[in-house]
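Contents: one structure, followed by commentary.
Every protein chain except one is present and positioned as in the full complex.
Showing subunit A:
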Amino acid sequence: MIKAILIFNNHGKPRLSKFYEHYTEDTEQQIIRETFHLVSKRDENVCNFLEGGMLIGGSDNKLIYRHYATLYFVFCVDSSESELGILDLIQVFVETLDKCFENVCELDLIFHVDKVHNILAEMVMGGMVLETNMNEIITQVDAQNKMEKSEAGIAGAPARAVSAVKNMNLPEMPKNINIGDISIKVPNLPSFK
């Protein structure tokens, strides 16, 4: 079973934290800090597995992590998961994020953390691996996003119309229209704001 999935940057700021067992808020923050502390000490060419008496639960649990550019992806698992399998799973997760966000970077994760949660929910459910086929995951996530957009569509129409007009460049209304001999005074229309 996967106990927790954490993503944080090189300074320890959390970018995603998903716990599959209940802990109090304080304990959750402590776990994030402790995990960052353990993982940031590691060199670049050591193995991706860490163990040893952590807050998150004792000798049965391991931390399996991967470091991509500025982000650490850490999965805390117990002994029922295959360690090498989880390493591959992290890779699938990152590749899926890459496909969904188009060349994902840390800023994408920062500003769209709810979307990352939705993608993760299609891969891991209740601490167990749900789906590992990247195309399947992306298909489902796209379908869900479409559903959301179509709902927002009707309700959001007035707001979108207003902002569209605000951005329009209306030409200046002429004060007089002169066509030959006829001079029509243009009535004073209230300015369209």
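Assume a contact is a pair of C-beta atoms (placed from the backbone, for glycine too) under 8 Å apart; a residue touches a chain by one contact, two chains touch by 3 or more; residues count from 1.
Here is the rule we use: contacts and distances are computed from a predicted model.
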Name per UniProt, for the chain absent here [options: "Globin domain-containing protein", "Adaptor related protein complex 1 subunit gamma 2", "Nuclear pore complex protein Nup85" or "Small ribosomal subunit protein mS25"]: "Adaptor related protein complex 1 subunit gamma 2"
Residue touching the undisplayed chain, where the options are A:N10, A:S40 or A:N135: A:N135
Residues of subunit A in contact with the chain not shown: 14, 16-17, 20, 22, 25, 28-29, 43, 45-52, 82-85, 87-89, 92, 110-111, 113-114, 117-118, 121, 125-133, 135-136, 140, 143-144, 147-148, 151-152
